[in-house]
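A single protein chain has been removed from this complex, and every other one stays in its place.
Naming follows writing order (A and B), and every chain is counted from residue 1.
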Amino acid sequence: MPVLHMVRASPFAAPALEACLDRVRPGDAVLLMEDAVLAARRGTAPAARLVRTAAEVEGLRLHVLEPDLLARGIAAAELVEAVAVVDDGSFVDLAVGYPTILPWI
Amino acid sequence: MEFALVVTEGPFTRQSSATACRFARAAIARGHRVWRVFFFHDGVGNASRHIEPPGREHNAAGEWSALAREHGVDLVLCVTAAQRRGICAEALAPGFRIGGLGQMVEASIRCDRTLVFGG
Partner (left out) sequence: MKNFVFVVRRAAHGTAHGRELAEAAMLAGAMDQSVAVAFLDDGVFQLKSGQCPAAVGAVAVTGPLAALAEDGLARLYVESESLAERNLSAEDLAVATQVLTRAEMSDLLGRADVILTA
């Protein structure tokens, strides 16, 4: 079954995103929320890792939570193209759409 | 769909209680039901009726209480986690109650999805 991975820690502070990306499988989705949204900014090593993993893992979908971007002053234009910006309603839709939900602490 | 949420971090210092609260509101707005929110680990700190943040900051207990009042969300604290952290029944904001870990498992059995907010 495809898994929705929820990542909330900054990739610069904790290895949660890397741990997650090491284990994603085809068809899974990743949602970056809270401090993990920092990972999606262009020109950073974590963003490069996101792009690389998206290219390697078939059907992997990457999402970033809009309220957390807004709160941190990060504009959509600063993000790598591999990630889709989603609002809280779409977060709910993701949780509905994936039978297994795995939080990375 | 029915959701069970688990909140494992306290208010203010960490964002997860506020994130969970927003998720609950968004789920209800989408026509889903949030059947129970279980407060585990430091998450029990969100239940205190004495939380009084200055200004317009997120009032964890107040916002959860509002969800219970408006939408019948069942707010349950892990009794052991609460005892370990000095949270007693008299200190709870409206809508919260103290229960056991079995109620977290029960919620996960019953609901279509379980989401953990916090570490």
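Just so it is clear, a contact is a pair of C-beta atoms (placed from the backbone, for glycine too) under 8 Å apart; a residue touches a chain by one contact, two chains touch by 3 or more.
Computed from a predicted model, the values in this text were never measured in an experiment.
*Asks:* Give the residue, chosen from A:V51, A:A82 or A:I101, that touches the chain omitted from the document.
*Replies:* Residue touching the chain left out of view: A:I101.
*Asks:* Can you name the residues of chain B that touch the chain not displayed here?
*Replies:* These residues of chain B touch the chain that is not shown: 6, 8, 40-41, 78, 80-81, 84, 100-102, 104-106, 108-109, 114, 116, 119.
*Asks:* For the chain that got dropped from the picture, name the residues of chain A it touches.
*Replies:* 1-3, 15, 19, 22-25, 99-105
In the analysis below, only the chains that are shown with their structure count from here on.
*Asks:* Mind pulling up the chain B residues that touch chain A in the complex?
*Replies:* Contacts found on chain B: 1, 3, 15-16, 19, 22-23, 25-27, 29-30, 32, 112-119.
*Asks:* Could you please specify the touching residues of chain A with respect to chain B in the complex?
*Replies:* By the definition above, chain A touches chain B via 6, 8, 33-35, 67, 87-89, 91-93, 95-96, 101, 103, 105.
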